[in-house]
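The following block contains the structure, expressed as structure tokens.
One protein chain omitted, others in place.
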Amino acid sequence: MGKLGFIKILVIAGEAGRVTRRYPFKPETLVSEDFRGRIEFDETKCIGCGACVNACPPNALELVDKGDGTLLLKYFIGRCIFCWRCIDVCPTGAITGTRDFELATNDVSDLYEVVVHERAECSECGGKYSTIRQKEYVVEAVPITESYIDKCPDCRKNKLLRALERRRGGVYE
Amino acid sequence: MSKFLKKSIWVFHLNTGSCNACDIEILDVLTPYFDAERFGVKLVASPRHADALLMTGPVTLEALPKVINAIEATPRPRILIAMGSCSVGGGIWHDTYSTIGGVRELLKILKEREIEVDHVYYIPGCPIRPEAIIYAIGLIKGLVEKKISSKVKKAVRRTSG
Amino acid sequence: MDISPILKNYKKIVESIGKSSFTHVGDTIYIIVEPNKLRELAEILYWKMNCYHRTCVGVDERPLNGHFALYHIFGDDTNGLHIVVKVYIDPEDPVVPSITDIVPAADWCELEAYDLLGIKFSGRKLYRLVLPPTWPHGVYPLRKETPYNYRPSVKIISGEEIGESHDKAVVPVGPYHPALHEPEYFELYVEGERVVDVKYRGFHVHRGIEKLGESRTTYQQVNFLAERICGICGFEHSVCYALAVEKAAKIDVPERAQYIRSIVLEIERIHSHLLWIGVAAHVLGYDTGFMHIWRIRELVMYIAEKLTGSRKTYGINLIGGVRKDINEEKKKEVIEKLEIVEKDLKKLIDTMVSVPELKKRLTGTGILPKSEARKLSVVGPTARGSGLDRDIRRDLPYAAYSEISFKVPVYSEGDNLARFLVRVEEVFESISIVKQLLDQLPRGDIMAESIEIPERKMGVAAVEAPRGEDVHFIITGRGKPYRWKVRAPTYNNIPALKVMLRDQALADAPLTIASIDPCFSCTDRIVVIKDGRRYKLIPNKGGVVLYG
Partner (left out) sequence: MIEHIVVSIIVVLSIIFPTILDGVERKIKARIHSRIGPPILQSWYDIIKLFGKEQVMPRNSLHAVMLLILLTITQVFLIVYTSVSIIFQITQFDIVVIIALFIILQTIFISIPLTIPNTFSVLGGSREIALTLVNEALFIVIMGFFIYYTGITSFKQLTQLSPTVYLLILLLALFITGYVSSGRIPFDIAEAEPELASGLMIEFSGPILGVFLLTFHIRRFFVKFFPSILFLGLFIHTPISLIIAGFITTIILWIIYAVIAAILGRSRVDLAPITLLKIYLVLIALSIIGYYLKV
């Protein structure tokens, strides 16, 4: 062939044939079962602990205190980098990964997913803390007295301090 | 959108400071396995020829004036397609000092300067895989249904009270 | 290799300089000198000892010892050594002598330190390089007192105001130009169709994650951040960062994880080089070649997704190991697919180089002579195309590269064809490397058992990315890096464009620019992360505080 070697490209094209995938008309894609797509929350398992929020590199997951006794776990798909670190760290397996990549939209508000949590109420001061689900999770996991977990961290701390004071003074109730 | 605009979408690639991953996926969409040209999509070299601007990246301060110029140079009706997490929501750099944090901030600036954008589409992904771009093209052309919608789920408590 | 005579030699050199200190940890030598001796030492290292200049790093160490510091990192590739030269700088009047006249490669990193930290360099012209022209004066993002999310009010200025010329004799390539795919701005000064000079205004992709870590990113999160420095060679950055931290913290990574890292690194190199070959064909108007190269590349992308879970920005690297294992079935599939790639590619490349226009336009254009290449410390295929025989994989082996055998292609012509051929050969080498690694893949864990990162340790790591060497420099902090500096390969290669473009036909300019495989998002990032603690002064013991 020598100088006309470049014509061989027609042979290559012929051998390769048409490789185009018919997606979206037919479900022919190159998506493998290892692909990391959108994540999904199982609201029956999520306890609102915030482990995923801590692990998320781009802050796509956020915990928002609404101030009305609810805590929102907000997932903004538009910022998600699909690293699935949240799945690694979730203590209850509430987050599952999907192969879903069909996320395009013309409305940015479609890209929010929210899990609404009820906050726990402190039995002593009446302040809101943590979430009811997290409280339940701790009670299930560790045999601990309800009365201890029923209080908000501040009250717990105060209680401990008071107890220590009393002990130092040698006075017992 | 008119019928013929849907049949022939010429796109201009507007990199506003992205990491390149989305950009090469945009090129990838034109290559044999995905072939965006079968939908009438063509990559053009000048914003004057474009119908749609494929915006990647979180819009850095340095690129901002040039981005605005490019959008202004595009004849109407113009479509802005925000591609990838950086562009849609600012991505991992959503609050750093030298970016403005994605398309939503950009749209605010455009509004201030009275530059109108007729349609805005968002494609999340990091990077957006070629099929996701094809899906978005299908969405613009009305070939596929929108699948994603905002969800509010209520955590279920086990015990009562 | 017996390293001690070389070390002794270096020690002798440092002692001859005068008041200075010399320490040695692993493959890294730490030297502290007086600012007025810096130039002398740089000249000896760069020209007498034949070291390359990797980068320089400015650090705000005022919370630690009340000083700014500047680290010049040199590399002795023949002996496999990193040499870190540190000088302390007075915080009130931060001036340090410039070494650019001795080491031209240090030009940009000095400007970067000036921009981001306000360190002044005597004996050279200083101008703004990294930050946008609208950035307020006197605000230095890398200094401690500037919050990470400080945003100046957005002011939009036109091109004229920042001195972009609209002269007819100037051809602006960029910021949005079809040959670049990234917003960068070259001004080509032309006479007719001949380029006589080049001006570069880059850093459009400066996303500055500088102080990001202060509020959110932890050690493990930075892996994902590093990956997004560049979407094409992101895994190299991620691995380089992890290596630097592992070196600083002395973490032992399981062998299997090392192998998996190497496999994915090579897969990334294959996809990156194929991408480049395709783009080069496109720039030369040979779209058919572009399409077919990318068709073949699609298999590599599929392999990458199979092994890591994503087509790009793989997200499997963590400090201490990797997240995803390779099983037998995947191993078989990867080898099968790579064999198809190898076969198809061979045929296609043969066809491509026989296209008359392609060959004519690659040969003899964009020449970078060896002497200029050495002066600018260029890296990667650009260096190997100009006769500089350097490859970090062989010279300072990391991950599993010491376990396998491979060839480093070197061409001496220095033109676009040489760089093209270097890349083509490297693709075939990489395919053979992946096969070897998969064959020898040892059993075991893929993650280190315990990861503890002590504070204020220093680590330098280099990784051979598709475009050249990545260098990451790290000072550890509490829960997050105290200072993290990235030197991307394109950083060293862009100044070489000035040499390559001069006296070229304008038509070849896009090809020549593309021939260094520029990755501007790598170059512009300046990803630096700092510890969040405020001004806790640590007593400066005798003027020498050394990390590591």
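By letter and in written order, the chains are A, B and C; residue numbering begins at 1 in each of them.
Here, a contact is a pair of C-beta atoms (placed from the backbone, for glycine too) under 8 Å apart; a residue touches a chain by one contact, two chains touch by 3 or more.
Note that the coordinates shown come from a computational prediction; the quantities given were computed from them, not determined experimentally.
**Q** Wait, the hidden chain, what does it touch out of the ones we have here?
**A** Computed over the complete complex, the missing chain touches A, B, C.
**Q** From the listed residues C:Leu131, C:Val198, C:Leu358 or C:Leu376, report the one that touches the chain absent from this view.
**A** C:Leu358
**Q** At which residues does chain C meet the chain that is not included here?
**A** 168, 170-172, 177-179, 193, 281-289, 291-292, 295, 355-358, 360-361, 505-510
**Q** By the contact definition given up top, give the residues of chain A that touch the hidden chain.
**A** Residues of chain A in touch with the missing chain: 6-7, 9-10, 13, 16-20.
**Q** Mind pulling the chain B residues that touch the left-out chain?
**A** 2, 4-5, 7-8, 10, 31-33, 35, 37-40, 42, 44-46, 48-49, 51, 73, 75-77
Simple rule for what comes next: only the chains that are shown with their structure count from here on.
**Q** So, what's the distance in Å between the C-alpha centres of chain C and chain A?
**A** Computed value for the inter-centroid distance: 33 Å.
**Q** Counting only Cα atoms for the centres, state how far chain A is from chain B in Å.
**A** That gives a centre separation of 25 Å.
**Q** Can you list every residue of chain A that touches 2 or more other chains, as numbers and ranges?
**A** 16, 19, 30-31, 35, 57-59, 81-83
**Q** On chain B, where are the residues touching two or more other chains?
**A** 32-33, 91-92, 95, 126, 129 - these are the residues of chain B that touch more than one other chain.
**Q** Could you list, by residue number, the parts of chain C that touch chain B in their complex?
**A** Its residues touching chain B are 131-132, 134-135, 141, 146, 148-152, 154, 156-159, 175-176, 178, 181-183, 203-212, 224-225, 228-232, 234, 275, 279, 290-292, 294-295, 298, 301, 310-313, 519, 521, 524.
**Q** Which stretch or stretches of chain A touch chain B in the complex?
**A** Where chain A meets chain B, its residues are 16, 18-21, 23-25, 29-31, 35, 41, 43-44, 46-48, 57-60, 76-83, 100-118, 131-133, 136.
**Q** So in the complex, the part of chain B that touches chain A is made up of which residues?
**A** Interface residues on chain B, with respect to chain A: 32-35, 38, 85, 88-92, 94-95, 102, 104, 119-126, 129-132, 134-136, 138-139, 143-144, 146-159.
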